[in-house]
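One protein chain omitted, others in place.
Chain IDs A, B and C follow the sequence of writing; residue 1 opens each chain.
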Amino acid sequence: MAHKPHEECGLFGIYNKDGLQVAEETYLALYALQHRGQESAGIAVNDGGVITVHKDMGLVPDVFDEKTIKKLGSGQLAIGHVRYSPSDKLERANSQPLVMRYVKGTLAIGHNGSIVNIPELKKELEYGGAIFQTSCDAEIIAYIIARERLNAGSIEQALVNTMKKLKGAYSLVMMSPKKLIAARDPQGFRPLCIGKIGESYCFASETCALTSLGADYVRDVEPGEVVVVDENGLRSLKDHCGQKSSLCIFEFVYFARPDSVIDGQSVHFARQNAGRILAQEHPVEADLVMGVPDSGLDAALGYSYESGIPYGMGFVKNRYIGRTFIQETQKQRERSVSIKLGALGAAVKGKRVVLVDDSIVRGTTCANIVANLRAAGAKEVHMRISSPPFMHPCYFGTDISSREHLIACKMSIDEIRDHIGADSLGYLSIEGVHAIAKESNLSMCDACFTGRYPIEVPDEMPKDKYDQKIKA
Amino acid sequence: MAHKPHEECGLFGIYNKDGLQVAEETYLALYALQHRGQESAGIAVNDGGVITVHKDMGLVPDVFDEKTIKKLGSGQLAIGHVRYSPSDKLERANSQPLVMRYVKGTLAIGHNGSIVNIPELKKELEYGGAIFQTSCDAEIIAYIIARERLNAGSIEQALVNTMKKLKGAYSLVMMSPKKLIAARDPQGFRPLCIGKIGESYCFASETCALTSLGADYVRDVEPGEVVVVDENGLRSLKDHCGQKSSLCIFEFVYFARPDSVIDGQSVHFARQNAGRILAQEHPVEADLVMGVPDSGLDAALGYSYESGIPYGMGFVKNRYIGRTFIQETQKQRERSVSIKLGALGAAVKGKRVVLVDDSIVRGTTCANIVANLRAAGAKEVHMRISSPPFMHPCYFGTDISSREHLIACKMSIDEIRDHIGADSLGYLSIEGVHAIAKESNLSMCDACFTGRYPIEVPDEMPKDKYDQKIKA
Amino acid sequence: MAHKPHEECGLFGIYNKDGLQVAEETYLALYALQHRGQESAGIAVNDGGVITVHKDMGLVPDVFDEKTIKKLGSGQLAIGHVRYSPSDKLERANSQPLVMRYVKGTLAIGHNGSIVNIPELKKELEYGGAIFQTSCDAEIIAYIIARERLNAGSIEQALVNTMKKLKGAYSLVMMSPKKLIAARDPQGFRPLCIGKIGESYCFASETCALTSLGADYVRDVEPGEVVVVDENGLRSLKDHCGQKSSLCIFEFVYFARPDSVIDGQSVHFARQNAGRILAQEHPVEADLVMGVPDSGLDAALGYSYESGIPYGMGFVKNRYIGRTFIQETQKQRERSVSIKLGALGAAVKGKRVVLVDDSIVRGTTCANIVANLRAAGAKEVHMRISSPPFMHPCYFGTDISSREHLIACKMSIDEIRDHIGADSLGYLSIEGVHAIAKESNLSMCDACFTGRYPIEVPDEMPKDKYDQKIKA
Partner (left out) sequence: MAHKPHEECGLFGIYNKDGLQVAEETYLALYALQHRGQESAGIAVNDGGVITVHKDMGLVPDVFDEKTIKKLGSGQLAIGHVRYSPSDKLERANSQPLVMRYVKGTLAIGHNGSIVNIPELKKELEYGGAIFQTSCDAEIIAYIIARERLNAGSIEQALVNTMKKLKGAYSLVMMSPKKLIAARDPQGFRPLCIGKIGESYCFASETCALTSLGADYVRDVEPGEVVVVDENGLRSLKDHCGQKSSLCIFEFVYFARPDSVIDGQSVHFARQNAGRILAQEHPVEADLVMGVPDSGLDAALGYSYESGIPYGMGFVKNRYIGRTFIQETQKQRERSVSIKLGALGAAVKGKRVVLVDDSIVRGTTCANIVANLRAAGAKEVHMRISSPPFMHPCYFGTDISSREHLIACKMSIDEIRDHIGADSLGYLSIEGVHAIAKESNLSMCDACFTGRYPIEVPDEMPKDKYDQKIKA
């Protein structure tokens, strides 16, 4: 488990009516959604019913270049996907979009989320003679759609029927030869929005992708909604709408990009709000408030506004992405040096500093940062966390999964404070975190903090059952 | 279609009982089988039931290096695959071994050949809710095995049952968590042999792979036989044995490596025999017999032995493999120059030359070679082909498929002679080609020459039906 | 010319006395100095007099990996270099360190700066029979050192003698078989500092590299000083010290990393000071002060402090570095969209915004950013630049060189304001910029703003004379 929790995927889809180059639009959108998944990227283009796909392990600009984008050709529809998964699942076979042929032709699917009743769905399929070539949920979903399609009049109806069987978190973007389809699970765990460029509709996990393309934001896909775009325009199937929602609150705390708006709520302001409430809940006398770049910056600003303590900069982040060797080298030196984050000694020397971050996972990095601040001369370091402590695994599409690595499962807050070497430590309260997204009218999932799962989850979620059997 | 017909795949599998590094052994075996497929390569290793696979587009030494071989780890079983497919099917998704999970665990499959009743099998599966992620026959075979396994007591029994449904050419190497399994279709279209290193059994498409590893040749898998290797050793299921065989005669003419022995027949000697018979059927007065490197060398030697005309060398082949840019550049210059094959002017100047090759596909390369010989000073060029003219598509695992490109479908032999610019042209007769493999006791398939297909094939073989729907 | 001026190089050198891995230390130091040069990187290691070098085009983590660092082996001394040069000079041959053999053995040299009397030095060498294989000044310097060494008792004395002939900007790090040598031109145009890890001395262009390694900052190399480190420790030759200095003021404005300290002055505070003075010189009524990431952030904070207007965030920078295709795609869309910099609509909507950046070169990017802010809903945009307008080319190691592209050479400030679409525009004054680095006791070069060159420069600097003759 890395030092930050990870969102597991980002989605995009577009139905071109304006002479757009759909592959290039999708490429740029995925680049804007890169923070949602850094391990694989893929684009599938549909040109007159022929689907061409290119996908591989790596970042968007590594997987695609001018040549690969050109090779995808120009089509009417395209969908794209970026994926993160815990490192032991590093499989090229799992990269998406998943493209499949079935009785009614071809289908490309991108999935963001996690289905909790996979084991029983899988067992049922297996006893029907199914074979699995990946370990991603999208393959299971594809199977069920293929089977439902045998008795449904349309692909969207087959999807609606499929959704009856799926339990858990899923935002989906799909492409049949003639239709672009988006769907969001009834709880709306993961975000998904609708945009428009000229007359062309598109779907994206976050609005930052729309902004990046110059697209207008239309609205979010509703929890439970299926949205179909074809030559007749956009229409909606709401069979699964109207249930109590459970939007992942951590999208606001950390996952989403600050310039995105989810279900009406600016992510940047949600984080500022978190910082403000944090300042109310955990005030302290200090000279400077600073955020850990980049995850703590928005909340630090809010803390500064609310507390009146000046906002400052405490670190310089190396602008150049380090690859594995930098990362490994850094790991070995973690205690003593600061390769990616240079402490700004002049700014903190002799100062009482409030240091804000979004969360603490294992505590190692946090301890390292505090130590560097002290080495740079900070007199006091008061750690403030803009979310409650992680206590419970997430089953809905993030990698907050193992109690063993979550420091808050093993230590009291005082112990954590001592462990990270801070003078004081304050977490945002559960009530506080629920107050950060006032503009959103969805209710939120806070299970990682409270253990109150909005839908039933298996006693022991066998996340890795299949993965241990095959690696690629 | 390239200037030479292509075999579509090469297979290898090994069950280690001697502390062998199975990944490395498979790697070396695939390198020896590289001539059977140059577009993708893959190795799957089974370590205590956990299957790890690495596969990609490219030649064996491009796909694998020390690091990837190491990453495959050390296991008890491994299978490997090299693949060729017509260029419009260039799909990474189709690279093998195919690794799948199903109700009974995991299975890795490598396939060489072509199933002719794929359309009906596919349709049946689709109406059972199947989804297809590749366009290779191995996926269909895998599905049927998975379904048969639901009612069969063992994987090998499921395979025997599956074979009842398959029509066409297939050699298979499979790996379940505990078993290595090989099978050959009842007609024995494509070769497959059994080897042994110490106490460890292995399977390979050709014996040259065994020699390369220092393995002993045990015997060929019989047409229709299923051979199982597990901790108890090797055993055989012969339910499908005993039918009339149709071993591909072109394996002897061109596909196999000369140092291989197929069903008891040395490939080198089969080609020498072809040259000898050719000399009887098409004698000519000349000063020198030479083969087109490397495909015509063995037959040229036979022609020289039989005719008494001295064997000579007429060309120097560039030892360094050219990549695409060399190939493209060459294509544009094809008429006038000789980039890969340097004519040995000093040797041919003023000479009457018998030039031997295994086949003529489109005639372009052949015409170019004859022109280069003349430019180098040859007084006469007598072309001799060590097989009959291609007149019919092959449905059994090669790319001899399209009448449009086969020169013999469009021209008489005299017209071909004029087209390639030779003084005379002689093809081996049908009777002649059947006489080249005297040591083999299998009857042969000669459908590409005669149109007499040993099993029923569809009126119009829809080879590319699925491929036109998806590219990857 | 890019949208930002560029520093042309970064240097590092280390003399190991503590069992350090010099190649790895240099690698990490270059990573910290990456902002000073992104086009090539190189490390030379000296192990018992044998110098091994690895260098190539690309970023530090692209040029080096675990394997290349290992191949450099472990030695006692190492020097490293990162280089930027205008794109038409993209030559691998120019990557440094330059390693040469001469009458006294081997020498490795890294250079940061620009020698202004190159043409006459070159002519003199040419008439002495010299040949040039690169177009970098380091080669000329190496030649003169080699010649001076014939009559000097030591390499350091040869360097002192060489410095008499050199006019212009240079910081040097050199390595002979037994010595590590650093030097700075008498004007001290470019920075260079001394650090210490245990008993091991090192040199770096900026202190941020020292911090990154956990090294202590000892002091800056003085303008004109030559510092020698060998087995006897560190000693200094001050023959060229004591002249009036001309430290590049743009190091404080933009080039250096904010967490560096140059000649006693924190770069971060110099930029904050610039923002404070800017607020005094160009006050405005507004709701929010924001910096253009990352170049305007420090000054924006200073402007906010001084003006009392709240500091805010207006943009989200994509954390993932875009390669050429992203960059090209972006270029074609520059007017309408925002791929790398997402405007934070929620934050700026309806607000009067003060937008701070360090400089305007051509104006295109600035205009684009202002347009995006307005599109995001900003009511007013007041642009503030934390340095005076560029009016004159720089001859001392940056790429501020061509009047044709400098917007301030072609337009009045009012015209620039209209061109970029701002409601108001204020530049820091010349007096202001001289006041930002109060802690430094060096006098500064402001020639790019004033045209007052601290040393004589040629009427027409033939920067590109040689480059047009050869490209590699």
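As a working rule, a contact is a pair of C-beta atoms (placed from the backbone, for glycine too) under 8 Å apart; a residue touches a chain by one contact, two chains touch by 3 or more.
Predicted model, so just to flag it, every value in this text is computed and none were measured.
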Shown chains that the omitted chain touches within the full complex: B, C
Of C:Phe64, C:Tyr143 or C:Tyr320, the residue in touch with the unshown chain: C:Tyr143
Touching residue (missing chain; options B:Gln280, B:Asn318 or B:Asn441): B:Asn318
Contact partner of the left-out chain, one of B:Leu28, B:Ile360 or B:Met383: B:Leu28
Chain C, residues in touch with the chain not shown (by the definition above): 49-54, 98-103, 105-106, 126-134, 139, 142-143, 146-147, 150, 466, 468-472
Touch residues of chain B, complete complex, unshown partner: 24, 27-28, 31-32, 34-35, 38, 59-62, 64-66, 69, 208, 211-214, 257-259, 261, 266, 268-269, 294, 297-298, 301, 304-305, 310-313, 315-316, 318-326, 328-329, 333, 336-339, 342-347
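Just so we're on the same page, only the chains that are shown with their structure count from here on.
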Fewest hops from chain B to chain C - one hop per pair of touching chains: 2
Most centrally placed chain, judged by C-alpha centres: A
Per Cα centroids, the chain farthest from chain C: B
Distance from chain C to chain A - Cα centre to Cα centre, in angstrom: 37
Centre distance in Å when chain A and chain B are each reduced to the mean of their C-alpha atoms: 47
Chain B: positions in contact with at least two other chains: none
